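All protein chains but one are shown at their positions in the complex.
Take a look at chain A:
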Amino acid sequence: MEKRTLRSRKVSERMAVVDEADRRRVIQARLAALEEDNHKEDDFAAGSDDDEFELPKGSDDDGDEGPASGRKKKKVKVGGGMRKTRGMIADKSKGPKAFRDYLEEAELERLPEGTPSYLTAAVGPARTAAPRKFCSVCGDVSTYTCTRCGSRFCSRRCHAVHTETRCLKFTA
């Protein structure tokens, strides 16, 4: 009896199905990735190339140290500068605000009804065409859906590739 329950649990774990909400989250994450650049924030936070560009003249080394030390001195004179400096550094490493932040700050949903804004311009879901379905492996027209993750595939070969490489191998 015990054996049987053990086995059935194992099977169900392997057949774990990703539910609708997770599937949607994966799609959203993928769409967000389509708007990304390959730039990594860390590269710049350490090198702070921006500072270099703002400098009027002088070689790199001088430039890097000159204003930084000057800033520090000022802060010390004013007093209580330590905390401020820290705040500034923290702000810098976060980088510039994303468009999403600006959009939230604009509070467009509070505009009177019918005012044209970024939000009203978004085109709605398609009404004249149903979603088409393509194989996630080879891109051809697909007839099948993966029972676990919901991706599409068109043939046994593509299904094998899919299970080996992509199926359930995402982090949502």
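The criterion applied here is as follows: contacts are C-beta pairs under 8 Å (C-beta built on N, C-alpha and C of every residue); 3 or more make two chains touch, one makes a residue touch a chain; residues count from 1.
One rule holds in what follows: contacts and distances are computed from a predicted model.
Enquirer: Can you pick, from "GPI-anchor transamidase", "Actin-related protein 6", "ER membrane protein complex subunit 1" or "AP complex subunit sigma", the UniProt protein name of the chain not displayed?
Expert: "Actin-related protein 6"
Enquirer: Using the touch rule from the top, list residues of chain A that touch the missing partner.
Expert: These residues touch the chain not displayed: 27, 30-31, 33-40, 43-44, 47, 49-50, 53-54, 60, 95-99, 102-103, 105-106, 108, 114, 116-118, 120-132, 134, 137-141, 165-166.
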